[in-house]
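Attaching a single structure in structure tokens format; questions to follow.
This part shows subunit A:
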Amino acid sequence: MIYWNSFGDFIAMGGYGFYVWGSFGLTVAIMAIEPVLVGRRLKNTQARLKRQLRAESRKETA
Partner candidate 1 sequence: MLKIIAAVIGRDLKLALRRQADIVSALFFFIIVVSLFPLGVGPEPDLLRKLAPGVLWVAALLATMLSLPRLFADDHRDGTLEQLALAPHPLGLAVTGKVFAHWLVSGLPLALLAPVLGLQFDLPTDALLVLTGSLLLGTPALSGIGAIGAALTLGLRGGGILLSLLVLPLYIPVLIFGAGAVDATVAGLGGEGHLSLLAALTFAALGFAPWASAAALKIALE
Partner candidate 2 sequence: MKDRFNLYRFASPATFYPLAGRMIPWFAAFAALFGLAGLYLGMLVAPTDFQQGEGYRIIFIHVPASWMSMFIYLVMAFWAAIGLAFNTRLSGMMAQALAPTGALMAFLSLWTGALWGKPMWGAWWVWDARLTSELILLFLYIGYMALVAAIDDPRRADKAGGLLLLVGVVNIPIIYFSVQWWNTLHQGSSVNLTKSSMAVTMLWGMLLMAFCFWSYAIAVALARVRSILLERERHTDWVKAELLGVGDGERA
């Protein structure tokens, strides 16, 4: 099934390695980083709001 004869061939991509891996590399990088950033933003927001809301409710009860 597998089309490639060797791993080296796979990396070389018939001489187009730079272009192919440049495309795939950046895409994979972006698709790895964006979710992390988004997830972090969500976590941060949740934590910050939690802190604020706690402080507020403490103020109210006080």
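Candidate entries met the following condition: all candidates are chains of the complex that A comes from, given by their letters.
Assume contacts are C-beta pairs under 8 Å (C-beta built on N, C-alpha and C of every residue); 3 or more make two chains touch, one makes a residue touch a chain; residues count from 1.
This one's a predicted model, so the numbers in the text were calculated from it and none came from an experiment.
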Result, touching chain for subunit A in the complex among 1 or 2: 2
Candidate 2 contact footprint on subunit A (complex, rising order): 1-4, 10, 13-16, 19-20, 22-24, 26-27, 30-31, 34-35, 38-39, 41-42, 45-46, 49-50, 52-54, 57
